[in-house]
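Complex shown without one protein chain; remaining protein chains in place.
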Amino acid sequence: MSLQAVLPDTISGLLGLEGVLGDVVGGLVGAFLVANIMLIMTAFAGPWAKRKITAAFGDRIAVNRIGPFGLLTIVTDAVRLLSKELIVPEGVDRPAWDLAPMVIPFSALLGFAVIPMGNGIQLADPETGLAFAFAAASIASLGIVMTGYASNNKFSLIGALRAVAANIAYEIPLVITAASVVIFAGSLRMSEIVAVQAEPLLSVAGVTIPTWFAFVNPFAFALFVIANLAEVGRNPFDIPEAPTEIVAGYQTEYSSVYFVLIYLGEFIHIFLGGAIAATLFLGGPAGPVLPGFVWFTIKIWAFFLFTQWARSAVPRLRVDQFLEIGWKGMLVLSFANLVLTAIIVGVIA
Amino acid sequence: MIGILKGMAVTLKHALDGQTFTVEYPETAPEVSPRFRGVHKFSQERCIWCRQCENVCPNDTIQIVQDDKRNGEQYNLHIGQCIYCRLCEEVCPVDAILLTQNFEFTADTKNDFVYNKEQLKNVPWYKDIDPLNSRNPDRNAWVGEGEGEVDYQ
């Protein structure tokens, strides 16, 4: 069915289980593993790496008191945040307000189900894998709308509306740019997209450069990264949060556990954005010497680093400018890219 | 686009050169100028109870209690209310009240900051430096009296 056995099958094989039971156990254990990998990564990224990186850009030292390199801050922060009082403001719309902090991180986690992370770590490899990943990632917007509407706070509302506007404006260029890759690869299946990129593009002095689509079509890669920044709401496109303008945007009213969940969701979302970009343009888990999973991790962290770097030096756009770039710039360019790719592929093939 | 890249290059340069501007307090105790004004130190041996410091203090931080023979009994100073203007040190004719460089003081409540003369006497010098010498040279310039009669009280 796929080029490589997916993770649940491997697990059920290892356990010697078959049939429905094998599927269920394998699926659950696999999902548990993948989710935990991502949660551990965000745990590093959120309370620790982000601070360290920001500090490095700003000539500061940052967390270094607790544990080696301040790593145990992660633990203390977790305890601190979880033990805070959960403040429920008056007039919030209860079920929606409680649901939203769950929708946001879980939708992002869901997207990882179809990402091949190397070394056979992939939960499922459906034919529509790419479409699934985008669809899952977009559910987060639903969660954001819920927070904005349910919080009974005007800043939240504005933040949520901005998030929706951003999502609509940049989701289309994002998907269209991805479609140009699909034309190259001829498949929506993630594993096949990765496999196609493994072929050599050209050899220079004994070094073989693979057909990573970032090399084949750097323009599309740039478009994708920009749209992706907007999609995950990072600088210069962090308008749904926009701390100096609308306080904290859609998450203004959240505290304690709920805040942790939303915060977590944001980071997983960044990693998912990085993962999709890596899969589509950077050969997924491919890379020399090191095992695939390590390469995959390096690639998504590189994307995370990039978002932090942009944060240190790029001002935020105003909301109207932001939408203008989305509709008048990115949309047109992404369609141009798609048509060009289609023509080139059509002529060559 | 060039401008954005330039900005990103600048921050990257700072990130990579590994220099930091902040220090790890308290492991690295900051350098404090000799003139820096911190918590007061009071010397009862020197004080002549002239009450000039009490009079000059702009916000009534100093409270002096004397007996009926004008001998000093109490000298209280609210270091949490003080604005560290150093006027008391300046007017004191005998250097009995002096602002050390010590800026590290804590208390559980505001009232704990009301120091009596014993507490004031025990305020430690910051890094064992008595800053008096670095401050003295210009005292005379400032304590000039003008043309009219001197009125100490």
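Labels A and B are assigned to the chains in the order they are written; within every chain, residues are numbered from 1.
Keep in mind that, in the parts below, a contact is a pair of C-beta atoms (placed from the backbone, for glycine too) under 8 Å apart; a residue touches a chain by one contact, two chains touch by 3 or more.
Following the convention adopted for this analysis, contacts and distances are computed from a predicted model.
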- Assuming one chain is omitted from the figure, identify its UniProt name from "SufD family Fe-S cluster assembly protein", "Cytochrome bd ubiquinol oxidase subunit II", "(2Fe-2S)-binding protein" or "NADH dehydrogenase-like complex subunit CD". "NADH dehydrogenase-like complex subunit CD"
- Note on the structure: The one of A:G186, A:P243 or A:P291 in touch with the missing chain is A:P243
- The missing chain sits against chain B at residues 1-4, 6-7, 9-11, 14, 21, 32-37, 56, 58, 83-87, 90-91, 134-135, 137-138, 141-142, 144-148, 150-151
- Message: Could you pull out which residues of chain A are in touch with the chain that's been left out?
- Response: 54, 57-60, 154-155, 158, 235-236, 238, 242-247, 311-321
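Quick note on the criterion: only the chains that are shown with their structure count from here on.
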- Cα centroid separation, chain A vs chain B, in Å, comes to 54
- Message: Could you list, by residue number, the parts of chain A that touch chain B in their complex?
- Response: 53, 55-61, 64, 309-310, 312-314
- Counting only contacts in the complex, chain B reaches chain A at residues 4, 7-8, 10-12, 14-15, 18-22, 24
